[in-house]
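Beneath this line is the structure, given in structure tokens, with notes to follow.
Only a single protein chain was left out; the remaining protein chains are all shown in position.
A and B are the chain letters, set down in written order, and residue numbers restart from 1 in every chain.
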Amino acid sequence: MEGHVTPVKTYVAIWATLTVLTAVTAAVSLLELGPWNIVVALAIAFTKATLVVMFFMHLKWSNPLTKLFFVAGLLWLIILFALTLADYQSRGWLPRGKWW
Amino acid sequence: MADTTAEVLQHGQAHGPELLHHFETPEQQKESATLGMWTFLLTEIMFFGGLFIAYTVYRGMYYDAFASTSKYMNLVLGGINTAVLIGSSLTMALAVRAGQLGLRKAVIWLLIATMLLGAVFLGIKGVEYHEKWVEHLVPGFNWHYEDARYAHYAQILLFLYFVMTGMHAIHMIVGEGLLLYLVIGSVRGRFTGLWYTPIDMIGLYWHFVDIVWIFLFPLLYLIGHTH
Partner (left out) sequence: MSTALESPRAQARINYLNVDHGWKSWLFTTDHKRIAVLYLISITAFFFVGGFFALLMRLELMTPRSDLVQADTYNKLFTMHGIIMVFFFLIPSIPATLGNFLIPIMVGARDLAFPRINLLSWYIYIVGGLFALGAIAAGGVDTGWAFYAPFSTTYSNTYVLAAGIGIFISGFSSILTGLNFIVTIHKMRAPGMTWRRLPLFVWSHYATSLIQVLGTPVVAITLLLVVAERVAHVGVFDPAVGGDPILFQHMFWFYSHPAVYIMILPGMGVISEVVCCFSRKRVFGYDFVAMASLAIAVIGFLVWGHHMFVTGQSLYAGLVFSVLSMLVAVPSAIKVFNWTATMYKGSVSFDTPMLYAFGFIGLFTIGGLTGLYLATTAIDVHLTDTYFVVAHFHYVMVGGMVMAYLGGIHFWWPKMFGRLYSEGWSKFSAIIVFVGFNLTFFPQFILGSQGMPRRYAAYPDEFQVLNVMSTAGASVLGVGYLMPMIYLVWSLKKGKPAPANPWGAVGLEWMIPSPPPTYNFEETPVVTWEAYQYHDPEAVEVEVG
């Protein structure tokens, strides 16, 4: 029934990439990059996750509805983060008298 | 449940016993299963998402305390576990592929390999938890933090550590059970190249659990090593 059969080569290549990225992220964490440490770590994590989703979970070859659902899930996570952090980020901002 | 009216219904084509009678075609059944599993994974994204927002908020508030815990996080074991889980995703993906091609023996061995790697992960996790216990880093049950400046805030991180990795481990254990169900089913010849949906669906679940760990690893193990 499934239209697309992924070659073993592809899966192994993805696996190898994921393993290398794991080593990279562990190694980079030992370097002093200040605020960039977390940025790099998350960028690598997102890359790894994307590879798993697209290839291992074959979203790349799935129908548009499935892709839409996945994107919706990410969007909702973003809503949770954005509006909650909006509170925490703005807690220290006192209103200035100039406005009124 | 009476099936009398089921016989009256027409099915346009021949089908195996796997086609459940409320579906019109095997394609509809497969597509429904796939959409259903992705919808379930959406709920899991939001479930773990709640833990991640808690982590993010407190990391923002108490970065130094969080960084001070880094020497207690076993980077080597965590790294090995990450590699183990990624390997298990490979074997799982190959198992689904074997299912697609109707290669029964390959399916069985690949599923067993996945289970073994999962078990290794859980074993290493057990070792880490034991380490934490020995080092008095279990909030509420066995807590003593050396650095008095951060003793309070570090409890929040360690609490989150246990809830996040614990929740993840519970999902892994459930996954092991599901894999066992697949192995038994494969041995009994339930799956064919025409119908291997449960392997596919449980595969999606397993990969998702891997993705959660892909994010847990940097956030819990890779902070503050440069301090």
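Brief remarks follow.
FYI, a residue touches a chain if its C-beta (ideal position, glycine included) is under 8 Å from a C-beta of that chain, and two chains touch if they have at least 3 such contacts.
This one's a predicted model, so the numbers in the text were calculated from it and none came from an experiment.
In the complete complex, the hidden chain is touched by one of B:153, B:191 or B:217, namely B:153. Contact with the undisplayed chain is limited, among B:50, B:123 or B:177, to B:50. In the full complex, the hidden chain is touched by chain B at residues 1-2, 4-6, 8-10, 21-24, 28, 31-32, 35-36, 39-40, 42-44, 46-51, 53-54, 57-58, 61-62, 65, 139-141, 143, 152-153, 155-156, 159-160, 163, 167.
Residues of chain A that touch the chain left out of the display are 65, 72-73, 76, 79-80, 83-84, 86-88, 90-91, 93, 95.
What we mean here is this: only the chains that are shown with their structure count from here on.
Centre-to-centre separation of chain A and chain B, using mean CA positions: 17 Å.
Taken together, the chain A residues at the contact with chain B in this complex read 1-2, 5-6, 8, 11-12, 14-15, 18-19, 22-23, 25-26, 29-33, 37-38, 41-42, 44-45, 48-49, 52-53, 55-57, 62-63, 65-66, 69-70, 72-74, 76-77, 80-81, 84-85, 88. In the complex of the two chains, the chain B residues touching chain A come out as 26-27, 30-31, 34-35, 38-39, 41-42, 45-46, 49-50, 52-53, 56-57, 60-61, 75, 79, 82-83, 86-87, 89-90, 92-94, 97, 100-101, 194-195, 200, 203-204, 207-208, 210-211, 214-215, 217-219, 221-223, 225-226.
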